[in-house]
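Here's the structure, in structure tokens; my notes come after.
Note that one protein chain of the assembly has been removed; the remaining protein chains are unaltered in position.
And then chain A:
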Amino acid sequence: MSASAVHSLWTTAATAAEPISKIDAPKIEYAQLSPTLIVIGAAVVGVLVEAFVPRKSRYYTQVFVAVVALAAAFSAVVALAASGYGTTKAHIAAMGAIAVDGPALFLQGTILLAGILGVFTFAERRLDPEAHGNRVDAFAAQASSVPGSDSEKAAVKAGFTTTEVFPLLLFAISGMLVFPSANDLLTLFVALEVFSLPLYLLCAVARRKRLMSQEAAVKYFLLGAFASAFTLFGIALLYGYAGSMSYATIAHVVDGTVTNVDPALAGTMGNDVLLLMGMALVVMGLLFKVGAVPFHMWTPDVYQGAPTPVTGFMAAATKVAAFGALLRLLYVVLPGMRWDWRPVMWAVAIVTMLGGAIVAITQTDIKRLLAYSSIAHAGFILAGVIATSPDGVSSVLFYLGAYSFVTIGAFAVVTLVRDAGGEATHLSKWAGLGRRSPLVAAVFAVFLLAFAGIPLTSGFAGKFAVFRAAAEGGAGALVVVGVISSAIAAFFYIRVIVLMFFSEPKPEGPTVAVPSPLTMTAIAAGVVVTLVLGVAPQYFLNLANQAGVFVR
């Protein structure tokens, strides 16, 4: 060994040892990330509240913290959008991990509003009859006690309530806020887990029909874990392909504009097999979250088993977050691959629209019915995703906003119709509801008509927007399939209306509970948004249009 070689060993060692002090602190734009940070902070506060605040006042403290935090986060989103971060100042923050742009802010705003209404429905305590003199909500007295056991009875008697649902909800929301704005694959995955895990838990804590609720949670968790694993595997393959987790870099590699190959990855980098497989697996994970056929199997069971306020929130917000992430992935990372993914997504959209609508016809449980309806809606939204145009993005954004309010409102109405066993979700029990409580039935009919896409409701405006974008994007055949499945779907929405208004009420039928102002607010907001977006959608279409450009 020569002296110079030895010397070089020394020098290398010296230079390697030296720069430790020179690692730059990551640059975090706290103001631009404030919506997420506020919600995470509040969630942590919520955990502390569980630990330190006396049991009696926990409920009020938690509701207060959650509502204030979500409202503050929403104002932060509005402030960011008002100062131009949605349009001209859109950029990538947090060292390339998170995008602050129009779609991200629009979807975060939608998720936060859905979250506020979600908190309202979570906090409802007037629907169930009082247990041992305590007002109770939709959640188990003590989630850890075995259903039907003595410890459960003791917990109910002691008047315990699971106020942990509020911090869990906030954690889920924080994950959902990051999900559509994630700008690298690792952030995407972390956000996915952060919002999924609290949701699995929330599904398991129903006060009534606890076994069904726990079964739903286990199913959701197992299938969700599979989906996460697929996503993670896909991420690994994409890293092997591009040598980076960053959306921008992967996009450049796909376009062939990156030439400096990482020597460690020289064997795999730019290998299209990795790209195609990785893309397929990541997209699969996202399609699972939106509930698209053939990854929809969890939807009906989970929607039915979960406590109804959770179902309403999850149905709305998860869809928003997941479609946001899917849009960003397909439009920012993989636009260069659209000739590969479009045919596949075509097929997925078609089977999702038709599958959801056809299977829904045979459902006899209102929550399962709404679950299949949500699958069909996922198909309609996919039609907008496939448009691959700015109109496609804005139409999907608009649809998601419109849809989430209808969904939360509809599930909130479901919580009101009750009999001795809790919520009366079997359709036969809804017979004659229109005679008994015309107002509730009429409100539910408005939501159903919006789901069916009847003009003058938000559902029609949204459907028209995505179908138009799809038609302009050359997917005319998808529009025809969409129209046909709308017609099929209309059948079962109308069946419920027939039941409510044209059937004779049964003598031992359910009663409609009078809710507190909280649920009423959620329902009223749903109705107002549904009608306003149906009659005068222009302002919101403008918002969605301005928000329709991704930053790269």
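In this text, contacts are C-beta pairs under 8 Å (C-beta built on N, C-alpha and C of every residue); 3 or more make two chains touch, one makes a residue touch a chain; residues count from 1.
Keep in mind that, in the parts below, contacts and distances are computed from a predicted model.
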Among "Tryptophan synthase alpha chain", "NADH-quinone oxidoreductase subunit M", "Sugar ABC transporter permease" or "ATP-binding cassette domain-containing protein", the UniProt name of the subunit that does not appear here: "NADH-quinone oxidoreductase subunit M"
Residue touching the undisplayed chain, where the options are A:P129, A:G421 or A:P438: A:P438
Hidden partner chain, touching residue among A:L105, A:V302 or A:L449: A:L449
Among A:L48, A:V480 or A:V528, residue touching the chain not depicted: A:V480
Contact footprint on chain A, counting only the chain that is left out: 434-439, 449, 454-456, 460-461, 464-465, 467-468, 471-472, 476, 479-480, 483-484, 486-487, 490-491, 494-495, 498, 501-505, 536-538, 541-542, 545
